[in-house]
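Every protein chain but one is kept in place in this view of the complex.
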Amino acid sequence: MAGNSFGEVFRVTTFGESHGPALGAIIDGCPPGLELSEADLQRDLDRRKPGQSRYTTARREPDQVKILSGVFEGVTTGTSIGLLIENTDQRSKDYSTIKDLFRPGHADYTYHHKYGVRDYRGGGRSSARETALRVAAGAIAKKLLQQQFGCEFYAGVMQIGPHCIDRDDAAFDWAQTHENPLFMPHADIAEATGEYLRDLLKQGDSIGARVRLEVTGVPVGLGEPVFDRFDADLAKALMSINAVKAVSVGDGFAVAAQRGSEHRDEITPDGFVSNHAGGVLGGITSGQTVIAEVAFKPTSSITREGRTIDVHGQPQTVVTRGRHDPCVGIRGVPIVEAMAALTIVDHWLRQRAQNADVWKYGKS
Amino acid sequence: MAGNSFGEVFRVTTFGESHGPALGAIIDGCPPGLELSEADLQRDLDRRKPGQSRYTTARREPDQVKILSGVFEGVTTGTSIGLLIENTDQRSKDYSTIKDLFRPGHADYTYHHKYGVRDYRGGGRSSARETALRVAAGAIAKKLLQQQFGCEFYAGVMQIGPHCIDRDDAAFDWAQTHENPLFMPHADIAEATGEYLRDLLKQGDSIGARVRLEVTGVPVGLGEPVFDRFDADLAKALMSINAVKAVSVGDGFAVAAQRGSEHRDEITPDGFVSNHAGGVLGGITSGQTVIAEVAFKPTSSITREGRTIDVHGQPQTVVTRGRHDPCVGIRGVPIVEAMAALTIVDHWLRQRAQNADVWKYGKS
Amino acid sequence: MAGNSFGEVFRVTTFGESHGPALGAIIDGCPPGLELSEADLQRDLDRRKPGQSRYTTARREPDQVKILSGVFEGVTTGTSIGLLIENTDQRSKDYSTIKDLFRPGHADYTYHHKYGVRDYRGGGRSSARETALRVAAGAIAKKLLQQQFGCEFYAGVMQIGPHCIDRDDAAFDWAQTHENPLFMPHADIAEATGEYLRDLLKQGDSIGARVRLEVTGVPVGLGEPVFDRFDADLAKALMSINAVKAVSVGDGFAVAAQRGSEHRDEITPDGFVSNHAGGVLGGITSGQTVIAEVAFKPTSSITREGRTIDVHGQPQTVVTRGRHDPCVGIRGVPIVEAMAALTIVDHWLRQRAQNADVWKYGKS
Partner (left out) sequence: MAGNSFGEVFRVTTFGESHGPALGAIIDGCPPGLELSEADLQRDLDRRKPGQSRYTTARREPDQVKILSGVFEGVTTGTSIGLLIENTDQRSKDYSTIKDLFRPGHADYTYHHKYGVRDYRGGGRSSARETALRVAAGAIAKKLLQQQFGCEFYAGVMQIGPHCIDRDDAAFDWAQTHENPLFMPHADIAEATGEYLRDLLKQGDSIGARVRLEVTGVPVGLGEPVFDRFDADLAKALMSINAVKAVSVGDGFAVAAQRGSEHRDEITPDGFVSNHAGGVLGGITSGQTVIAEVAFKPTSSITREGRTIDVHGQPQTVVTRGRHDPCVGIRGVPIVEAMAALTIVDHWLRQRAQNADVWKYGKS
């Protein structure tokens, strides 16, 4: 009911505020028998963690995760897994001046009206800091999927402001996402975008981004129509990430201009001829690569003055100094992967509940 | 787990195949005391029902809904509401020739692999016929929201193929959606698009569409972060509709090119100055108009021959004659409204569970 | 949230009032591939249906169930199953005199205060008439369990007022439950109890009952600690039946006087030596026979005058004439079986979600 859980079988529940003593998660429903160590989680956490380049917040958090239960002698036991990350670099004083203000574009206004009280330090619960636990949980999901199906996750920034990457560009290369701090799959565009961002930082402004995800190896048969379709739950998963404003699967909004004869993916004995659908038919995965894109809005924490009101309804202006990302979409990349992995694992396990007997046919 | 339910408090569960004896739904969690009759549901059902114009399937179904429980002396009692719609115009023989084929772009392939058996007549459960019950349930949700908050729902087709409507066009007019069979909020473009569709029908092809939704009167405070955000659940609701491939809130994918100084909606004592966010901040409704758009893919049931395989893996070609919509996005309009209404009502009731005491502040 | 659903994977949702046009259910999550016909459901419905002996209500309902979806060519398809039973023998006039009264021992008082409005005819939603759908759904669950594990369900009335059956009595015989209208597993005691009931009917009074259930063939490994233990969910399932006031597993309340050396079931290479636990250890089934007992209160619908108040708080007396069972525990027998079957099937399918890989070891 209250919404701090994700998934039905592989269920992740999180807690923690930006400036509280710690954040944590419980994962309930992880199958037993998976080899798992804290290092498995740390790899993805390190990709998300702040303070790694000039393009992300200067806050420095080691984001060291501890596994408190559910793993015995290096193997998951099927019982609930407790995760904990302690906060170490909270500078609460940065925020005291905006205690009574509703920063425009932030959740201050809505949290205030919904809950009556709120932890205003660093956005409290509404801070993207909670996504650290999504990434930790997602790392477990990814390991399961890699072992079970050989799934591979590819994600990167396709657009930042005017700088766009074309998926069909000959220089497009997923491997590049590990080579530049913008997680962009195109070396030249990444470099040009870096310059653009440095200029933007000088102006005290921020910018939006578009992130693309491709997952290979997802088996046919995942998704529970008519409401819990795979793509519907994936859309929810991705839209639940801070700052995301749009989600598409396959050709996305471009389908509004496509004809049926152009869009439908024909099938031959060698498999599907194309993948306009993005790996989902009738809400169920088809065995093709799952393709999705999301748009991240520009962060509202900028040093350019904006108009707002305070809790008493009085007009105010606000400038957010603190430590903030100029483009939150960049650090969004591992979060997009994590949420996709959680969605796939959950639907894999859901599928087994009702259809475990069919499953063997499903894979052939 | 199996996915035939939507919502947590106002929970709709549906059943029914395209060519079975009947379709039905149970709504559990409707508050008691709402005046309700079958006529309240029929209005929206009539907007969705087939056979109303040359642009929709020639199947003729009265889609007459019966209320079987949960209403006593014209008023809801708080107990579960049973709804039933009998199928009357099933022509199963139309479909026998494609019994063993996986029609490209359809769910045949994935249902076959997921369940092992399937009702192949008219798509069975994967047919958009199930959306009749979504519309019936959504009509109850809309009535609740209209009575409680004065919410108004506006939805229409913004794009069909090359024909696009600009929201800022002086001739844009929501009232037009009731005046043309394409539910387009622009008289001239609707007329041009009609011509385009007639031509397309002659070619035996189909086309995608983009639908826009605006809901006024939604109160501040709906949404349950961090996962069950209002926009995340709305995205799921809309993506769960047959043929939808993309969902956006507010400015959607355009935010990837926006700056923070441009995107953030400033606040003055008179309220928000703009609505780039589409009525949601931090996953919680802000009291502004909720804005969303979705893309419908072109139906794959066309008379242009396509390649596919049969259940034995042998190559085949398929031509879908039956009775089909050339543009499923058109009849999608009332379904979009219904799914949005179900999302809003559910979050309204969820909000009351935890925050009923705060609610009074929330509205001021 | 509203409570008209049972189960997480094999999920039953019901609707219908005692005197409405029809009752129905949707079963979501039934595995595909099960042969199923209306006759499979009718057998158990006929055991529960009213009007079969002088010991049950004189209301005569054929309780003919229709399957409206989810079954194609005699086999379940994995999509949601719609069930419908029309009401045919409603005599609403019987109830008009008690429209404003809170019959003592009934749900009138609590429904009035909870919902504000209520269908007062025959108890409306609070009537045991809704249990017909539990029995129909339970019949599907039993068929699945019989096919998959060879489970057998034994249930019978062990006590009616002063007449008690000892499980260790040499004349105890489950087969007898099909031979006498009281579903008692003991021929002589059934006959004596029949006399007792005839006398009670003359006095216009009613009596409680205790029902015992034994299920063989339940595999080891069902149950999801620490909260959704198998016995916890079984207790909920049984306590959710109208008029049930107590539930026990294995030795039940007798364990309060047992020593550890007496209670613990020792194990040898041939299996468990005893079954004080009733087939559950640590909330997980052990592979032994599942044993439970429940107590049914006497119906409050009797012709002996009782004091009450009306909706205005004024003192009244009430005599319930209508058509009522003198001992609701008798017809409770198939309902107890049904709720147990639903619990077992649901936990079997839940087990598969997380532990499908382990399952193979689990059965050896």
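A, B and C label the chains in the order they appear, each numbered from 1.
The rule is simple: contacts are C-beta pairs under 8 Å (C-beta built on N, C-alpha and C of every residue); 3 or more make two chains touch, one makes a residue touch a chain.
Note that this is a predicted model, so its numbers are computed, not measured.
Chemist: Among C:H19, C:K49 or C:R125, which one is in touch with the chain left out?
Modeler: The single option touching the absent chain is C:R125.
Chemist: Determine which one of C:P104, C:P181 or C:G217 touches the chain that has been left out.
Modeler: C:P104
Chemist: So that we can see where the missing chain sits, which residues of chain C does it touch?
Modeler: Interface with the chain not displayed, on the chain C side: 1-6, 8-9, 14, 102, 104-107, 109-111, 113-116, 125-126, 130, 159-162, 200, 205-210, 220-221, 223-229, 231-240, 242, 245-269, 273, 276-278, 281-287, 293, 295-302, 304, 306-309, 313-315, 329, 350-351, 353-355, 358, 361-362.
Chemist: In the whole complex, what residues of chain B lie against the chain that is missing from view?
Modeler: 1, 9, 29-33, 78-79, 225, 349-350, 352-359
Chemist: Contact with the hidden chain only, please: which chain A residues?
Modeler: 1-5, 8-9, 11, 13-17, 20-24, 26, 28-29, 32-33, 66, 68-70, 72, 75-82, 84, 114-119, 124-125, 349, 353
Assume only the chains that are shown with their structure count from here on.
Chemist: Taking each chain's centre as the mean of its CA atoms, which one is most distant from chain C?
Modeler: Measuring from the centre of chain C, the most distant chain centre belongs to A.
Chemist: With chain centres taken as the means of their Cα atoms, state the distance from chain B to chain C in Å.
Modeler: Comparing mean C-alpha positions, chain C is 39 Å from chain B.
Chemist: With chain centres taken as the means of their Cα atoms, state the distance from chain A to chain C in Å.
Modeler: Chain centres of chain A and chain C, defined by C-alpha means, are spaced 46 Å apart.
Chemist: Give me the residue numbers in chain B that touch at least two other chains, ranges are fine.
Modeler: 1-5, 8-9, 14, 114-116, 125, 353
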